[in-house]
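Excluded from the complex is one protein chain; the other protein chains are retained at their positions.
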Amino acid sequence: MKSHEVKIAKEKLLPEAGIVKAPSPNGEQETMITGCWRVLRPVIDREKCTMCRSCWIFCPDQAIEIAEEKMAVKLKYCKGCGICAEVCPVGAIERVPELDFEDGVVRLEKLF
Amino acid sequence: MATQKVEKTKLDRVRSLAKAPMDDYYVSGHRTCAGCGPAINYRMVAKAAGKDTIFVGPTGCMYVANTSYLCVPWAVPWIHAQITNGGGIGSGISAAYEARIRKGKYKGKFPNVIVMAGDGGSSDIGLQSLSGAMYRNHDLLFIAYDNEAYANTGIQVSPTTPYGARTTFTPPGPVVPEGKKLWPKDLAKLIVGGHPSVAYVATASIGYPIDLMNKVRKALNVEGAAFMHIHAPCPKGWGFPANKAIEIARLAVQTGMWTMWEFENGEYKINIEPKKFKPVSQYLEVQDRFNHLTAEHKAKIQNFVNQKLAMLGIKVPVEAVTA
Partner (left out) sequence: MGTKKFLTGLGATATAVKMADVDVITSFPIRPYTGVMMILSQMVANGELDAEFIHADGEHAQLSICHGASAAGARTFTGSSGVGVTYAFETYSPISGGRCPVQMLIADRTLDPPGDFGSEHTDALGCRDQGWIMGWAETPQEVFDNTLIYYRVGEDPRVRLPQFNCHDGYFVSHIPGEVEIPDQSQVDEFLPPYRPVDPLDPQKPVGHGPQIFPDQGPALEAMRHNAMMAAMPAIEEAIDDFGRIFGRKYAPFVEEFMTDDAELAFFINGAHAHTARYAIKHLRERGIKVGLVKIRFIRPWPTDLLQESLSRFKAVGVVETNSSFGIARGGGILAPEVCGSLYDVPQRPLIASFMGGLGGEPITLKEFDFIAGKLKKIAESGKIEKPVYWLGFEE
């Protein structure tokens, strides 16, 4: 019988059955980088921080990391929701406009 | 449906935030809204469940916002289910492992099978599938993450949407001043009331992570089916700022709009009970979806909450104020 298969160029092939590889634990899903959504950047005052981990557990985006025994923000994915600042019991997190930063993400040329 | 039990790892109690599992299996890189309650829930559940887990994701925001496009933010296996059939797909996975391990076709541990369905996929169009999985007592945990609306399609009313809430299918107007006119379905009670083989049912809230994670672990440790109903506020759907999900979640518990309990060995146990309940108006007034309500509507809600608490044996009613 003749083959009625469609020739699919290699670069257009997708994972068979739409089954995709999972990211690694604590990893990231790099096709959806969400740091560019952010309007206000959380800045952690490392002096005030007591390492209570509230910001860490409540972050919807796994964007708070425990680094060098202190909390740090993973800016690549932080959407700037501000929950971390809200739940911090000692007021150690300030929300600063992205425009105040040299590397601020709220720039039209970065969005489009 | 187990005829012969297969080995399953037991998960330890989480004592404190400092001792909470470090590893994340729901990772950065998903399109959920900034400050999304259901995303916080997903992260806590995945943390508590750990690596030997398979998630079933019926259609809903946690499908659409998480998996676009041809990618997944879970470091454990995940499968999409229709909004109708989370319980069915979960049942199948659990049954497959029962059979394959028993017949020597799979070498490995029996996994934690968790169905993560929204309120629509659990209390409404997915209810039959959920009930079937519970009735048959497959070894799985069905979680209804409740953001009280069909949020993915643009905030339409669901059976768990509270009375008086504005949704895009229950807009208030001169003829229907209160918006939603019906009282919400109590899904967890429905599971307790009609599914005698289910060994563990619990409610939880993203405002109380240690309680939530321990309930997940308890639910996974029991043999057979378990059910959890988790309150997960939705900033977009409910109309509150993106940084307020946790505050709103806690207010729901503090006002009695959401109750925190476990059901096991035939008994209810209240886990988190405020010493003094706040009036529900404090909860209603910080959300846009209730901003059309009159004092009369709010009093009706207060009465409803008082009755609900009384049924749980909590006698701390707040007086309904109509004026």
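Per-chain residue numbering starts at 1, and chain names A and B are given in the order in which the chains are listed.
We adopt the following convention: a contact is a pair of C-beta atoms (placed from the backbone, for glycine too) under 8 Å apart; a residue touches a chain by one contact, two chains touch by 3 or more.
Keep in mind it's a predicted model, so treat the numbers as computed, not measured.
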Practice task
Can you work out which residue in B:L70, B:A295 or B:A310 touches the chain that's missing from view?
Solution key: B:L70
Exercise for the section: Would you mind spotting which of B:S28, B:N41, B:S129 or B:Q287 touches the chain that isn't drawn? Expected result: B:S129
Exercise for the section: Since one chain isn't shown, list which residues of chain A touch it in the complete complex. Expected result: 1-6, 8, 12-14, 16-22
Completion exercise
Those residues of chain B that touch the unshown chain are 1, 51-54, 56, 63-64, 67-72, 74-82, 84-85, 87-100, 102-103, 105-106, 108-109, 111, 128-129, 131-132, 135-136
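Here is the rule we use: only the chains that are shown with their structure count from here on.
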Exercise for the section: Measure off the straight-line distance from the CA centroid of chain A to the CA centroid of chain B, and report it in whole Å. Expected result: 24
Problem - Of chain B, residues touching chain A in the complex - result: 17-18, 20, 22-32, 34-37, 39-40, 43-44, 51, 68-78, 206, 209, 235, 241-247
Fill in the blank from the handout: The answer for chain A against chain B in the complex is residues 14-15, 18, 20, 22-34, 37, 52-54, 56-63, 66, 74, 76-77, 79-83, 85-87
